[in-house]
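Heads up, one of the protein chains got dropped from this complex, but the rest are sitting where they should.
This part shows chain A:
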Amino acid sequence: RLMQVRWSRYNPSFLEPEVNKELYQKPLEELSEEEKEKLELKAVQPIKAAPPSVSSSVFSDPMISKFTNMMMKDGNKVLARSLMAQTLEAIKRKQLEKYHKAPEDEKEAIECNPYVIFHQALKNCQPIIGLSSITRGGKTYQVPVPLKDNRKRFLAMKWLITECRENKNRRTFMPEKLSQELLQAFNNEGPIIKKKHVLHKMAEANRAYAHFRWW
């Protein structure tokens, strides 16, 4: 299928940069044949510049940067980043409190790493199947449709952010509310998981229209 790409300042032959340091430190013998071919091809093709939000340090995470960008308003990246940092700090504090209060046996079960909690919470929020409106004979039906990975991640992050920006939470600050939602999602509770289950139920209910999908 022909995908129309919006024009970019780069020539279409430019490839995406690979920032992960570990991939470059693998010795040559360990690489499989496909990877060797890929390397050879890459050696001849030009590569785009790395974007300023990405770095090879341990602290930069593509998911976290995507989430920060979605939280950003009017291009205020400084504020979005500080909010994200405060959220992660809040998660760490809450988990540490729980850790110190818990008895000896449960201490190991409590997860303290905020990055792990973030990733797991996002994974738990991702819907598996989505609905798409298809018009047939004048009527619009909601047809259950499998979602791509990108779409799932986007929906999970969007639901999180809209839930935290709701007017009913106007007394709480964003980091607190976000950390609360993330911890709830980590434990498979909370309004976002409920929303995901509602979506799944709608998809199951509209199962009869699944044959309308042609892709």
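The working rule: contacts are C-beta pairs under 8 Å (C-beta built on N, C-alpha and C of every residue); 3 or more make two chains touch, one makes a residue touch a chain; residues count from 1.
Following the convention adopted for this analysis, contacts and distances are computed from a predicted model.
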Inset, instruction - From the list "Proteasome subunit beta", "Small ribosomal subunit protein uS9m", "S-phase kinase-associated protein 1" or "AP complex subunit sigma", give the UniProt name belonging to the chain omitted from this structure. - result: "Small ribosomal subunit protein uS9m"
Inset, instruction - Using the touch rule from the top, list residues of chain A that touch the missing partner. - result: 2, 8-10, 17-19, 21, 24, 37, 40-44, 46-50, 52-53, 55-57, 59-60, 77-78, 81
